[in-house]
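The block that comes next holds subunit A.
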Amino acid sequence: MSGGGEKGLTTTKTPADFLKSIRGRPVVVKLNSGVDYRGILACLDGYMNIAMEQTEEYVNGQLKNKYGDAFIRGNNVLYISTSKRTLADGA
Partner candidate 1 sequence: MASEEESAVKEPLDLIRLSLDERIYVKLRSDRELRGKLHAYDQHLNMILGDVEEIITTVEIDDETYEEIVRTTKRTVPYLFVRGDGVILVSPPLRTA
Partner candidate 2 sequence: MLFFSYFKDLVGREVTVELKNDLAIRGTLHSVDQYLNIKLENSRVVDQDKYPHMTGEQDAGNDLGLRLSVRNCFIRGSVVRYVQLPPEGVDTELLHDATRREARGG
């Protein structure tokens, strides 16, 4: 939101800036276990605890579960990546 009017990513400097810039965007969260969560990033904190919306759980690439809201405990997170499933990206 505060990352400027443009996409934000091109001007990103630090990991913290990246994390700020991806709120509200579709993301993939990979856990240490290998499980992927795809959904809209609602918010996150310094521990990498994550709140997501419209979350889908993928195990070995297969959809296993859906959650309306999901809290993921930060210690399980391997990475957070913006996904290509963009919804109204520029708006």
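The candidate set was assembled so that all candidates are chains of the complex that A comes from, given by their letters.
Here, a contact is a pair of C-beta atoms (placed from the backbone, for glycine too) under 8 Å apart; a residue touches a chain by one contact, two chains touch by 3 or more; residues count from 1.
Here the structure is a predicted model, which means the values were calculated and not measured.
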Touching chain, any copy counted, for subunit A within the complex - options 1 or 2: 1
Partner candidate 1, residues of subunit A touching it in the complex: 31, 33, 37, 42-45, 49-51, 55, 67-73, 75-76
